[in-house]
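Yeah, one chain of the complex is gone here, protein chain that is, but the others are all in their spots.
Each chain gets a letter, A and B, in the order it is written, and its residues are counted from 1.
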Amino acid sequence: MKVQRYKNAHLILLSVLMMTWPVMAAVHVQCPGDIDGDAVIDVPDPFHPSNACLHLGAGDGFSIMADGTEMYTFGFSNLTGVPPEMAMHHGMMAAQIPAPTIEVEEGDEFYLSLTNVGMMMRPDLFDPHTVHFHGFPQAASIFDGMPGASIAINMGASLTYYYNIVEPGTYIYHCHVEATEHMQMGMLGNLYVNPAQNNLPDGTDLNGFIHHTGYTYAYNDGDGTSYYDVGYPLQFSGFDRIFHEKHLAVQPLPFAEMADTYSMINGRGYPDTLLPADDPSRPYQPVTSLIEATVGQKILLRLSNLSTTDFFTIRVLGLPMRVIGKDAKLLRGPTGADLTYNTSSITMGGGETNDVIIDTTGAAAGTYFLYTTNLNFLSNDAEDYGGIMTEIRLN
Amino acid sequence: MNNTSYKTRALLVFLTAGLCLISGNAGAEIPGITGPTFNLSARADCIYGGDGLGILIWGYADGDNRGQYPGPTLLVAEDQTVVINLTNIDIPEPVSIVFPGQVGVQATGGAAGVITREASIGETVTYTFTASEPGTYLYNSGSHADLQVEMGLFGAMIIRPAMGQQYAYNDAQSYFDVEYLFLMSELDLRIHDAIAFGQPYDTSTFFPVYWFLNGRNAPDTMEENFVPWLPTQPYNCMPMMMPGQKLLCRFIGAGRQSHPFHTHGNHFAIIARDGRLMSSAPGSGIDLMEKAFSVGTAPGQTYDAIFEWTGEKLGWDMYGHQQDRDEAPTGNFPGPEDIDHDGDGVFDEVMMEMHEYEPDHGKPFPVDLPQNQDLTFGEMYNGSPFLGGEGLLPPGQGGFNPMGAFVYMWHSHTEKELTNNDIFPGGLMTHLMIMPHMMP
Partner (left out) sequence: MNKIIKRDRMTVVWAVLLLTLTSGTPVVRGVTYDLVAGEFDTLMPDGVTVRMWGFGLSGQAVTVPGPVLTVPVGDHNLTINLTNNLPVPVSLVIPGLPSALTPVYHQAGDPYAGRVRSLTAEAAPGGGQRTYTWTDIRPGTFVYHSGTQMQIQIQMGLYGALKHDFAASQAYADPATAYQTDIVLLYSEVDPSVHAAVQSGEYGPSGTITSTVSYWPSYFLINGESYTPGQAPIPAGVVGQKVLLRFLNAGLRTHVPIIHNHIGKLISEDGNLLPFFRDQYEVMLAAGKTSDLLLTPAAAGPITVYDRKLDLTTGMESSGGMLVKLDVAPLQTQPGLWKKPIRNRLGRV
């Protein structure tokens, strides 16, 4: 495996880095109910009955583009369940594209610990990292992750963010340190909050829509508008090959010339979008974008754009799209006006999210397509037939 | 990669901003020139990019004043008959103005152009219309617009409603306490250089390297209005508010690119698009209002949005009232004896702040913050997670936020646009400062 060779570099660079760490620095996970510091709740804390914990590492790594090109990246890795003394080891050179998907529940107290594992391939850099919970309502700047207004975590240490999760919806997260660079390099991820409506008692009447145990919704809609059978987060982003190459080569970074050449869904270009989750050929790009459902089901697409350079217009061909949410809000006016709408394409700039429901009732079984109508992005850099495209397979 | 000069500038900005707020209601009103008759000129001048580079522009000017980037913000009252006389001083091709959103604009003088009547050097053209619909509008050149808008011939117009100065529209829900303009534009340096040196150019290869809010790149966006060292870029973009206030954002896409403008801190409510209320029918109020944390402002569009913030439901007391307790907190995750909603006499002595979310009152800060040596401090961090708070920081770190404001970056989320001609940070970016309420 190509990526493997860089693992050897870890041990050498690790020893170099260890010398630069401040004496007090240490991996330090904060999670009520977790006894051994691995962000897994061991004994539920009665004063935090519904807390959720996650331990993320922030560092660098390599991803493989759909044309086979290896791309240097910055990214997050999931260190939850890893003993603290092993966290640095597991986190180094483990950057995932996209970042580990965060799924939490309305009502959770969410403790997110971030450990900066350093950039192995750039020992000259001492960049701190943050998590910006993009769209978090009524945020406090200390947990906003915007480095200029608060704090960012240095290498070898951990910072715990606290979010009182009160609003369901489709959000995103990313590192906000030197945002143009760190986001172009890949520190982007899916994040969504499930609504409390999922947990209503069986048989609850939602204005004529009868809820049953196991039903899932995108929002607390009160009428089943956002009901879905299967849900998929699809995050659109891009890499500028030259920017990444220059980064690895320790060259001045081309900000003005930045133009993405690899357009991707969930960190993969077509046809890699169709590979299953955790496909061994893409060890650091584990998220699939292949959408599978049975005729008659409702598919929820949690769409987000985190490109640092482009708007994307996204189309589903052959099946109807109904936009039910934008920016983690149900499309409903203040006096109840139903602002959801049907379409066959949706345009999103960076930092925008949209929830789309595809009702497959009456559709023929078979293969349908989701792709960008900015057709020049149906490419993987110099390779044709790639980019932002995936399939919806109805059984 | 840090930019030291950025930090130094930010120091000045935030000190000034903080001081101004003490002395008055700074920035609460959008600066501009008042109508209904405007004598504008179009002339060549020079602006400064955020990196200090001088750039040739063509700008609209108020009478004999210098050209501006953007042009003067035109302030008009509803139902006024607006007369705009435009004289071309030295632009070497005919210039004009179009007013998207205005119906039935009459143009006289000059010569007929492709879209409207236009003025060659020395000529004056007059545009007349009735400001029948209050709202936020864009004006820009309708002549050779692919070049002239690039060169800077655009500006904002605000039609104030009959309902009053504190309303965006004739609707009670459009009330605001403070208002700010967010006029977005871009600049392709190659075209300006070509014009300056009489070289050929091709606007279809448009590839900007500067991105602006109200004609300034960050960090200049956060300087005061009318600072003398930016004589042709008079307008800042430095939103400030207090918890519970309503901040009206007037978004305008004045350039050729769409910009996904993102507000940290909270959602905003979009109340109007293209100068028309988000309303299903007259008398229905703003019933089509949408909440969002980003607005994809396309060229020529305007949006009005109201932003509010109270910090409610954070799950901890953001005013740090727990700090006033007699005994020290017993740890990061305190036991029940430390959480006191019932009022055992300790918290009751701590006054609620204006607009404070009562259930969070007294709740302890939920986590231990790392040791100082493990942290990189933002220049606008003042050592405390609490609003109005203050904490010890290592020498030379942070502290450029003397009021203890909560600071949020407001910016284009096409992150490439946070640069000034290849230098990060900069570009289409500013910060919102949420200031603590002042105790009398």
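Everything below uses one rule, namely that a residue touches a chain if its C-beta (ideal position, glycine included) is under 8 Å from a C-beta of that chain, and two chains touch if they have at least 3 such contacts.
None of these values were measured; they are calculated from a predicted model.
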- Task: Considering the entire complex, write down the shown chains that touch the omitted one.
- Result: A, B
- Message: Just to verify: which one of B:N65, B:T128, B:Q301 or B:Q371 makes contact with the chain not shown?
- Response: B:Q301
- Hidden partner chain, touching residue among B:G104, B:G164, B:G198 or B:P395: B:G104
- Message: Suppose we count only contacts with the excluded chain; which residues of chain B make the list?
- Response: 98, 100-105, 114-116, 142, 144-147, 149-150, 200, 202-205, 256, 258, 273-274, 276, 280, 288, 298-301
- Task: Against the chain that's been left off, what residues of chain A make contact? List them.
- Result: 261, 270-271, 311, 313, 315, 317-320, 337-345, 347, 362-364, 366-369, 372-386, 389, 391
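Throughout what follows, only the chains that are shown with their structure count from here on.
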- Using the average of all C-alpha atoms in each chain as its centre, how far is it in Å between chain A and chain B? 29
- Query: For chain A, which residues count as touching chain B in their complex?
  - Reply: 22, 24-25, 28, 30, 32, 45, 47-48, 109, 111, 128, 132, 134-135, 137-142, 144, 146-154, 156-162, 164, 166, 176-181, 183-184, 253-258, 305, 307-311, 326-329, 331, 333-335, 337, 339, 347-352
- Item | Interface residues, chain B side, partner chain A - complex | 1, 10, 209, 258-260, 262, 264-267, 280, 284-294, 296, 309-316, 318, 332-333, 335-336, 339, 366-371, 373-381, 385, 401, 406-409, 412-416, 418-419, 421-425, 431
